[in-house]
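Chains shown are a subset, placed as in the full complex.
Letters A and B mark the chains in the order given here, with residues in each chain numbered from 1 onward.
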Amino acid sequence: MDRLSVNLCGITLDNPVIPASGTFGYGYEFAEIYDINCLGTFSFKGTTKQPRFGNPTPRIAECTAGMINAVGLQNPGVEKVIAEELPRLKQVFHKPVMANVSGFSVEDYAFTCEQLDKEEQVGWLEVNVSCPNVHGGGMSFGTRPEAAAEVTRAVKAVTTKPVIIKLSPNVTDITEIAKACEAAGADGISLINTLLGMRIDLKTRRPVIANTMGGFSGPAIFPVALRMVYQVARAVKIPVVGMGGVSSAEDVLEMMLAGATAVEIGAQNLVDPMASKRIIDALPAVMDRYHINSLSEITGGVKNG
Amino acid sequence: MRLRGDTAAIGNPGEFVNLRLDGFYLRRPISVCDVEGDVLTLIYKVVGKGTEAMSEMTPGTGLMLLTGLGNGYDLSLSGDSPLLVGGGVGVPPLYLLAKRLLAQGKHVRVVLGFNTADEVFYQDEFRALGCDVTVATVDGSCGVKGFVTDALPKDYTYFYTCGPMPMFRALNKAVKTSGQFSFEERMGCGFGACMGCSCQTLFGSKRICKDGPVLKKEEILWTD
């Protein structure tokens, strides 16, 4: 087994680096820039039952060491994703892919996951119960343990592939929600989704984001993400996928020591399209510097303070 | 701002580059004004902290940028005497466009709109290329008094434009031919990944950064 490879819910990844949903489209924009088969896998654009245009623009605001987005789950809907996007994705990426799913009702989630579960290339279902940018859905499922558990149960009932629940950091106690998902049958937990943030344009005195608030991501949120990954990894027995502001190989190692089995790269892909590849290429030398032989050994390896 | 580097990826007029600036998380998209060999010319207006930082850069500073972004203008539809209409900061991308059209032997008419005389720039450069240039200023301090729509020539085969939305709306009503508009929007990535700059068109949603910034008159969905 290669020193970079890890096992996520029974599937071996060549490395733990996974571009996060919403920052990597369905892969082809990046495939024009580099061969994306160097990735462990990637989580494709959040898919819903119905097509969605998403929120009005502006959808993007810049912040110190980060950005706010309020895209609002723009996607062509699961039917079109299966009919048009996945075949194109298959042309440029030849590994199991992570299917990211959002919904507005328990039935939505179950329906969309059931469809994607049947797709050969789908290796994992990442169920997003934490989108901050849609009303009457998304995050509301991720802020109540019972609701998150209900979605988990409904999805598990109609799927065969590993189900990873993606949690929101905008909660008082994220371990409660993680434990509820685990008890409901989740095969893994991924966190954190974006922090709810806001900026105001002093010139216009209006929120920079048309939707007023949005999801804050980037290096700025890394310490919060690392803390929550650490807390959740100690609260559950299922694998944890860590994300939130990861922008270097060092960050990947820190996430893994905190308890992550694999690590997603989000906003950094947007400011540097080569970011995920650069991080993978940098890993061996950085591992050497910190005397890490094999990545699979360090998950949760942080010693007590 | 003039930059020297690999310009191979820069194709059509109307494309943009995305600049990485120290101390800023997101890149800055700037439209290509001109490219000659390995020299890239960008013209920008200082509107925020980012462009302010750009204006304070000293010659010789290295810059990281992504080039060849966006679709750019489609020259094949121009006809013999295309009309180029630029408003304020929308003027620069029309320069390379004019150059290319002239190189194809077209007769290029240019109408440039500004608020006032002090804001007027690049009219001489367009004339030097051999364009037939008209300037309009809202306060009449230079050229025709009024908006670009008050300075349109009688006949032209096609139009290309870049400028603010109000100008686009007025122009869309005033023009007699088909043409292409180059749009602005706040972008996340600038290469089509984040869906941050999507807009609705008559043919579904398009990403300004990847499917645009240039849209054809026939596909634009005009709101309010």
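The rule is simple: a contact is a pair of C-beta atoms (placed from the backbone, for glycine too) under 8 Å apart; a residue touches a chain by one contact, two chains touch by 3 or more.
Given the structure is predicted, the values throughout are model-derived calculations rather than measurements.
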Number of copies per protein chain type, counted over the whole file: A x2, B x2
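The rule we apply is simple: only the chains that are shown with their structure count from here on.
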Centroid spacing, where centroids are CA-atom means, of subunit A and subunit B in whole angstrom: 36
Complex interface listing, subunit B residues touching subunit A: 20, 24-27, 66, 185-189, 191-200, 205, 210
Subunit A residues within the subunit B interface of the complex: 22-25, 29-30, 33, 45, 53-54, 57-67, 69, 71, 74, 208, 218-219, 267, 269-273
